[in-house]
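In this view, the complex is presented without one of its protein chains, the others remaining in place.
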């Protein structure tokens, strides 16, 4: 993964290569750069994704793996730090060979062609705290 | 709804809670903070949404309400002021339990789990002016 820092705007452009795992790469990048907070917007091409749907009655994610070429039509999300570890919360959509679209909570995304990430840094460090009502970890001040 | 202002980047992160109405909350926030202009990018989980499709021949929106758990896979849009009232124009996509995706113009979005809003402020105040050709209110300088 290469990254292009732009001092005037304070944004970064990251370019992931074929075969790299996007979510793991974003976590490594946050750790290596000691990012406090960030928001990302991502396009590109994937070879496989693991998508989650949170079932509110079961209070847990249901996961499904899709192994096929997909265009990344828009992933979005933010960085927080939970127990000292970078946690990216990313949702988004992917288009298939027939131009129909899949989406969900993104757990894994294997880059198939390229992954172009527009990253806006934030100076504040957020965390996530367990919420009894939903069963999820929600954004909060540390 | 909680909000985390980040002075270095000039962006804000808003976190909506279960049971809050996203579009009404964004309008209240714009009024309370006296925001001039803004652009938002949103992820999270909804319990119900009202989506619009503008029918160009009928020159009006057709609305449909979806009442089911949905992942918010990407909502985007901007703030303008029409007759002194904050008006958010937000479009986006939602994924269902089978990972298929719905989308359209977002009129209402009841938060089911959480709503994470990345807001970039703009200093200019825009309005919307009725356009005879399309039948819509289009962005314009006041």
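To keep things simple, chains are lettered A and B as they appear, and every chain counts its residues starting from 1.
By our rule, contacts are C-beta pairs under 8 Å (C-beta built on N, C-alpha and C of every residue); 3 or more make two chains touch, one makes a residue touch a chain.
Since the model is a prediction, treat every value here as computed from it, not as a measurement.
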Positions on subunit A contacted by the hidden chain, ascending: 2, 4, 6-9, 11, 13, 15, 17-18, 41-45, 47, 69, 71-74, 93-97, 99-101, 112-114, 116, 118
Contact set of subunit B toward the excluded chain (per top definition): 10, 37, 39, 41, 51-56, 62, 64, 66, 74-78, 89-93, 100-105, 120-124, 126, 133-134, 136, 138-141
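Everything that follows uses one rule, which is that only the chains that are shown with their structure count from here on.
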Euclidean distance of C-alpha centroids - subunit A vs subunit B, Å: 21
